[in-house]
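These notes are about the structure you will find just below.
Here the complex is missing a single protein chain, while all its other protein chains stay put.
Moving on, here comes subunit A:
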């Protein structure tokens, strides 16, 4: 298996705040790598045979690549706005394809069944029509005007509300979610999912958030997001096949799955197939 076009992309490999001079080991697309902080405070990432890999620091994480990225790391301008709290959720290891992990993050129809009484609840299961496009200039997948009924939008909210969402896929294993911000109507909370592909069927997921919320203790914010993601993990580790089928026929999308359809099409178009299942296999 060759890694293909995904080799030249940036991947998260650790929280910047957690890398020190002692360093840490991890895996990127099957290759063991080591991260450490040099005396000058610079982050160094190397393969086992001493090859130095490109490094960029952004969105709380250390990013690297086995190849040669020809683009800078994608920006999240909203996260830089003053007054936001940046939440480093940490890592969750999932026995699934990195692409399946992203696709699940883009999905709202599962909220009533997987995140019951938190992000969704029966009988409010309907997914209304929303808009999906591949933005050619940015080369990103976007879903906008997504609305979903959420029983517990915030700890303070007594009843349910309809929450607005926008989803963005700026890189094959990364997604950024913009969500109605209860504390500041008119602004969006930023919730991201950065996925580190360990192998084609194993990944480390690094959720990260930039929120307008001065009230909730940091540990509660972290625990809430970890709990949500552990619920997703129980799904992700039980999908067959483990890899994401990119060719139509094996799975049946409906109108609610338009983001997933666009994501798969965009992956295929770019030959982003690390973690994908193709008909030929």
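As a convention for this text, a contact is a pair of C-beta atoms (placed from the backbone, for glycine too) under 8 Å apart; a residue touches a chain by one contact, two chains touch by 3 or more; residues count from 1.
The rule is short, and it goes like this: contacts and distances are computed from a predicted model.
Hidden from the displayed complex is a chain whose UniProt protein name, among "Rieske 2Fe-2S domain-containing protein", "cytochrome-c oxidase", "Sugar ABC transporter permease" or "Ferredoxin", is "Rieske 2Fe-2S domain-containing protein". When the whole complex is considered, the residue among A:55, A:127 or A:183 that touches the unshown chain is A:127. Among A:5, A:27, A:56 or A:114, only A:114 touches the chain that is left out of the view. Residues of subunit A in touch with the missing chain: 107, 109-110, 112-114, 122-123, 125-127, 234-235, 238-241, 245, 250-257.
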